[in-house]
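Only one protein chain is missing from this complex, and each of the others stays in its spot.
Letters A, B, C, D and E mark the chains as written, and numbering starts fresh at 1 in each.
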Amino acid sequence: MDSDRPVVRLARSYRFSAAHFYWDPRLDAEENEKLFGKCANRHGHGHDYRLEVVLQGVPNPETGMLFDLRELDRTVASALLERLDHRNLNHEVEFFASRQPTCENLALYAWQALAGRLPAGRLEAVRVHESADLVAEYRGPRG
Amino acid sequence: MDSDRPVVRLARSYRFSAAHFYWDPRLDAEENEKLFGKCANRHGHGHDYRLEVVLQGVPNPETGMLFDLRELDRTVASALLERLDHRNLNHEVEFFASRQPTCENLALYAWQALAGRLPAGRLEAVRVHESADLVAEYRGPRG
Amino acid sequence: MDSDRPVVRLARSYRFSAAHFYWDPRLDAEENEKLFGKCANRHGHGHDYRLEVVLQGVPNPETGMLFDLRELDRTVASALLERLDHRNLNHEVEFFASRQPTCENLALYAWQALAGRLPAGRLEAVRVHESADLVAEYRGPRG
Amino acid sequence: MDSDRPVVRLARSYRFSAAHFYWDPRLDAEENEKLFGKCANRHGHGHDYRLEVVLQGVPNPETGMLFDLRELDRTVASALLERLDHRNLNHEVEFFASRQPTCENLALYAWQALAGRLPAGRLEAVRVHESADLVAEYRGPRG
Amino acid sequence: MDSDRPVVRLARSYRFSAAHFYWDPRLDAEENEKLFGKCANRHGHGHDYRLEVVLQGVPNPETGMLFDLRELDRTVASALLERLDHRNLNHEVEFFASRQPTCENLALYAWQALAGRLPAGRLEAVRVHESADLVAEYRGPRG
Partner (left out) sequence: MDSDRPVVRLARSYRFSAAHFYWDPRLDAEENEKLFGKCANRHGHGHDYRLEVVLQGVPNPETGMLFDLRELDRTVASALLERLDHRNLNHEVEFFASRQPTCENLALYAWQALAGRLPAGRLEAVRVHESADLVAEYRGPRG
């Protein structure tokens, strides 16, 4: 085994509960409902999201760890969970003022919020699970 | 086995996504936040709920079934899911105009909505799972 | 705590995969389809069942165990799993020659197969999970 | 972020219940049982399958969505679920008349059924989960 | 509905990771292995336990809650999780110095630790899930 420099991936999951709805302000109510179905209800509905943060790299030989999980937890909490958990994504998260809060866009948002706060090249992917049956993944601008 | 009249229980699960928040209008913002924490955010947040409907009785000997599941599905859809799924519980469900939309109260609401639409004595319990780690159960006024 | 003789419940899960279909031989094809929907397809379809066996009693003070799990596993395997796993319930299990293989009837079958092979009073309930969203429970002729 | 043209992946899950068995008609019963074990029981057994359809591409900037999920649901229902759900794969699906209905072959079948009905390049992978512990993935002829 | 005083049940789950092994000091190594199988390895092995705490009572009409969850979380953390999580049950928990750390005995231990710290009659049951397939329940000395 080329075990001197083995590259490993590590995925850690976080959870947050948020409300959202889909609405295009250039369309009227009927058009929005046609486009987005019951997700166009502006009173909002909600989900229990699972966010997976996938890191890659060579583990530290002393600790056997790719990254200090307590540091990762703090970074994810301050960069993402505090802004998303128990929030209305449409009304309280700036990024979604001009974008629909789909899980695709949540993955882009999570990457943007995390990539700069982690060592270069460490973040490999983010995945946003809106439910057990729907998940979006973003692997970065080169991915 | 006293299999002529065996009493069986059957639990069927349904899912709905809804937004909610906790707020007592007699209290000010600070008091609400002290009482309800981040759930007091009136922009709302949300959950993917699982509703379990538990029936009991003697299965029909011809069909081997306690209850026709397609009929149960229709009843639960019209009595509950259409009113709760993709809704804001505080703003769109009358029952919660004067009650907090906790899972305890959701269980009371679900019982009230279903018991009268099912044959007498058939409904044994309703359970509302707000998450994998929190579930409320109501077994009716005698239970 | 009345801990000299504490009564504890223990639930252990087993899994089996089986094929089945619903068909009443006194009805014609159209009537069967009306009654049972796509479950009336006599080519059969299938499920991954989970069987929960619930025991009750006072744990043995030396082992701290209500029942020897290896013995329970052997009993459930010989009394149930060997007869149900990778079988067609309609064609290969005598009990279902004259009953629909619903999860209600599977619970009755499991009770009948197990109760006599366990010490009197030990078996409290059997639960047959046909899917994550449908489960039948039988608590015995007195239950 | 090169967010003008971010490539995102989206995985959506569908479920179906089917019966199957493994049998090579050129072998006799003993040889089939040696090769396939209890899966060689021609009465069939069954599973609750989960099918994951993985799409890739640039989300629509107006809707924030990679693909209209209602359209995807209709396509998967007509191309796959209606042919597989509550069916016996060996007896009722032409593709398996000459191939064993393993999850590997189900993944090939699902790709073949879906790829031509989706915009070119959109389908990235299909995954067929036969159980919580066994999943096959096919990423297409170039994959 | 007798909704003035509806009795509701609420189950909340907690998780802890612990090591344990089974060993009867009055028996020799061979006898222990015969009795407990590979669980008799005194180097220990471990599990990720799920503890369910089930309360019952009439919800507070103002909050709609049976019990303040933050208070419950604090009570369970100090009475149980701090003593069990990331511990070796045999070596670090006094209760198991003279009892095998089975899930049956963990349920008795959890009841004993919690019942006196909650209002009289509030605790209805504790359940200790040693795995997805094995769970013990204790409903108290009267239960």
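To be clear about the criterion, a residue touches a chain if its C-beta (ideal position, glycine included) is under 8 Å from a C-beta of that chain, and two chains touch if they have at least 3 such contacts.
Since the structure is predicted, the reported quantities are computational estimates derived from the model, not experimental observations.
**Q** Thinking of the whole complex, not just what is shown, which of E:H20, E:R83, E:R99 or E:R127 touches the missing chain?
**A** From the options E:H20, E:R83, E:R99 or E:R127, the contact with the absent chain belongs to E:H20.
**Q** Looking at the whole complex, which of D:E33, D:E104 or D:E124 touches the chain that is not displayed?
**A** D:E104
**Q** Touching the left-out chain: which of D:Y49, D:F67 or D:Y138?
**A** D:Y138
**Q** Where does subunit D touch the missing chain, residue by residue?
**A** The missing chain touches subunit D at positions 22, 24, 35-37, 99-105, 107-108, 111-112, 115, 132-139, 141, 143.
**Q** What residues on subunit E make contact with the chain left out of this view?
**A** 17-20, 38-39, 41, 43-48, 85-88, 91-92, 131
**Q** Provide the residue numbers of subunit A that touch the chain removed from this figure.
**A** The list for subunit A reads 1-3, 6-14, 59, 61-66, 69-70.
Here is the rule we go by: only the chains that are shown with their structure count from here on.
**Q** For the interface formed by B-C, which of the candidate pairs A-B, B-E or C-D is equivalent, sharing more than half of the contact pairs by residue number?
**A** It is B-E that reproduces the contact pattern of B-C.
**Q** Averaged over CA atoms, how far is the centre of subunit C from the centre of subunit E? Could you give it in whole Å?
**A** That pair's centroid distance is 27 Å.
**Q** Could you pull out the residues of subunit D that touch at least 2 other chains?
**A** In subunit D, no residue touches at least two other chains, as defined above.
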